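With one protein chain removed, the remaining protein chains of the complex are shown where they sit.
Right after this comes subunit A.
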Amino acid sequence: MSILTLQNVNKKYNQAMEFAIKGVSFDVKEGEILALVGESGSGKTTLLRLIAGLEHPDSGIISLSGQKIVEGKKSVPAHERQVGMVFQDYALFPHLTILENVKFGLKGSKEEVDSTSRETLKLVGLKEDFSKYPHQLSGGQQQRVALARAIAPNPKILLMDEPFSNLDAMLKDQVREEIRQIIKKTGITAIFVTHDTKDALSTADRIAILHKGYLQQIDIPKVLYENPVNPYVANFFGKRNEMMAIPTEEGFHTSFGFITDPEAKKFKGKVKLLFRPEHGEVVQRDGQQLTGKIVKISYFGSHQMVKLADDEGQRVTIRTNPGRSFDGIDRACFYLWKYDVEEAF
C-alpha cells in the first residue's frame, strides 16, 4: 500500500527561472526506503522540502497516508504533517541537551516522553551522556541524535537530506548500513536525498532519478543499472563506452574488430554500441576478439581500468582484475559480454 503519493507536482522558484520540479508523480510504499538521486540543481532537495511542507508547489497534489496534504494553493502546514526530517547540518537545537532535543517533539506524560526518548536514543546506538549538549558531540554522534529526534514522535514518513555527505569515507560504509538497519527495525517509511549513487545503490529499496526537475526513472537499483530508460540514467551510474559499429547479417563491424551477433541484422545504418567498463573483459590474444592499442592503465587497488584506442582515435575503457600485468605489450584483446545497441544519427 502506498503511503505517499505525488501527482503532477510543479514548482518554480521564480517566474523567470526554469522549473525546479516539473510534472513529478510517484508513489512510495509503506516501509520502503526511497532514494532521490540527482546532480545539484536537479530538484531533489526541493522535492524533499515540498513533501515536508517547507516549500509549496505551484500546482499538483501530495497525499500522505490517505490524506491530501497539498492541493493546488492550499496546503497543510508543516507542523501538522507528522513528517520527520534529518537535516544535512542536523539542525540540533544548540541550547538544549541531547535528551531535551529528542523530547522536543514528543507529547504525553512526563514519564512517557522521558522513556520514549531514552529508548529511541538507545535504538540509534548513542552511548554518550544524554545531558551533554550538541556541540560536545562528534559529527557522527550528532547525526544519531538528529535521527532519534526525527523518529521519536513516530512520524508517518522520515525524510533525510544528504544524510551521508558530512561523513568521511571510512565511516560512510558503516553508517549507511547502520542507518538502514535502524530504519528497517522501526519499519518506518523513509526518503533520502543524495548525489552519491553509491549511497543510493547500497541503502535504498528503490531509487528515483531526477534531472532538471523531471523524474527520469524510479525503480529498484538493479533495473536502473541494467535497464536504464534513457542515456541520462545510464550514464548517471558511471560512464558508458560508446563504440561506432556497422551491422551486417552476422554481426557488427567496429574499428576495434568484428563482433559476432545474429541480432545485428535487425539494425540498419550506423549504430552505437554502449557498454560499461565491467561489461568487457581483457583476454589473451587469440585472433577472434576485438583489439586496441593500450593508451593508459589506471590502478585502483580493487581493479584497474585499461584505456584502449583504435586506429581512428576512438577510445574505450575496460575494467580488469588488479593482478593482470600489461608489461611489455602495447596492444590488448578484449570481448564484450553485454552491450546495448542504439541507432546513431
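Methods note: a contact is a pair of C-beta atoms (placed from the backbone, for glycine too) under 8 Å apart; a residue touches a chain by one contact, two chains touch by 3 or more; residues count from 1.
Here, contacts and distances are computed from a predicted model.
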| item | value |
| --- | --- |
| Per UniProt record, name of the chain withheld from view ["Negative regulator of RcsB-dependent stress response", "CHAD domain-containing protein", "Iron(III) transport system permease protein" or "Amino acid/amide ABC transporter membrane protein 2, HAAT family"] | "Iron(III) transport system permease protein" |
| Listed residues A:149, A:240 or A:272, member touching the removed chain | A:149 |
| Chain not shown: contacting residue from A:89, A:226 or A:250 | A:89 |
| Omitted-chain contact residue, chosen from A:67, A:138 or A:248 | A:67 |
| Absent-chain interface as seen on subunit A, which is shown | 52-56, 63, 66-69, 71, 73-85, 87, 89, 91-95, 104-105, 107, 149-150, 153 |
